[in-house]
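Following this message is one structure expressed as structure tokens.
The complex appears here without one of its protein chains, the remainder shown in place.
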Amino acid sequence: MAEVSQMIDSEVFLAFSTYATIVVLKMLLMGPMTGYYRMTRKAFSNPEDTAIRGRNEEDKKKFLRTDPDVERVRRCHQNDLENIVPFVVIGLLYALSGPALSTALLHFRVFVGSRFLHTVAYLLPLPQPCRGVSWIVGLLSTFSMGYRLLSTTLVL
Amino acid sequence: MAEVSQMIDSEVFLAFSTYATIVVLKMLLMGPMTGYYRMTRKAFSNPEDTAIRGRNEEDKKKFLRTDPDVERVRRCHQNDLENIVPFVVIGLLYALSGPALSTALLHFRVFVGSRFLHTVAYLLPLPQPCRGVSWIVGLLSTFSMGYRLLSTTLVL
Partner (left out) sequence: MAEVSQMIDSEVFLAFSTYATIVVLKMLLMGPMTGYYRMTRKAFSNPEDTAIRGRNEEDKKKFLRTDPDVERVRRCHQNDLENIVPFVVIGLLYALSGPALSTALLHFRVFVGSRFLHTVAYLLPLPQPCRGVSWIVGLLSTFSMGYRLLSTTLVL
């Protein structure tokens, strides 16, 4: 990692930029999707939100509930936060540590692919172990980048 | 994005630094705020936390509960995580992609402003669609930066 300032102009950094943007935008879309499910399933968590749908007080209280579909999207979103954020952090530092372009691309592609598969497997839902395997593949990609980072640059 | 190493010394990057720090510190303050509400509402989620407030065993069990105000702060904090983290990632890459200073400042200001408004609208709470609109304005700002990133730099 002696030439970070050179790495930042490299193909690897541009590739990281692209894949990180795509996967973070995918994560961001889970928010509107939760909103959509809340609207169609009429399941809200804030009293002020029910005013849009409910006409009278009784209706409004009825809409303050949890719905299995809404909770599923929220769990998927939470899993994205727990996995995509570490990928972005470790991926950024990894991209600056001077890896070979082909190795870096492999890591980024496997991770982003596994997260899209994970979302599909979570939301349909596909039978297990589809979701489990796609989650673990993503984890392994991040751990592999983290391992390379710690083995090449260790300043404690 | 051919001159990332120049961009990192630019006004745009300094502006991103400032706005990202402000909005992340705002998000970080939601933690102590949750703690404050837990203390004053006497609503804890860990048995070991109730020891501070409860004198006897019965009291302690009574404090292991959820409180609507505490849950409201926690939902606001969660929404911050779901929206501010993508802003930081995409905003950083966007700041390095060489946008015009005025365009970049517009994006950063709109986003940070919308998140402060969102927090106020969530915690008071203001009637809808205050919170909804401020959430969507923040989303649009992030998506707009993401769109510009993907349209200028795409290495797949």
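Lettered A and B in written order, each chain numbered from 1.
The criterion applied here is as follows: a contact is a pair of C-beta atoms (placed from the backbone, for glycine too) under 8 Å apart; a residue touches a chain by one contact, two chains touch by 3 or more.
From a predicted model like this one, the values you see are computed outputs, not experimental measurements.
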Missing-chain contact among B:Ile22, B:Leu123 or B:Val137 belongs to B:Ile22
Contacts from subunit A to the absent chain lie at residues 1-5, 8, 71-72, 75, 81-83, 85-86, 89-90, 93, 96-97, 125-129, 131, 135, 139, 142-143, 146, 149-150, 153-156
Absent-chain interface residues of subunit B come out as 5-6, 8-9, 11, 13-15, 17-18, 20-22, 24-25, 27-28, 30-32, 45-46, 48-49, 51-52, 77, 81, 85, 88
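The rule is simple: only the chains that are shown with their structure count from here on.
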Angle (degrees, nearest 5) of the CA superposition of subunit A onto subunit B: 120
How many angstrom lie between the centres of subunit A and subunit B, each centre taken as the mean Cα position? 16
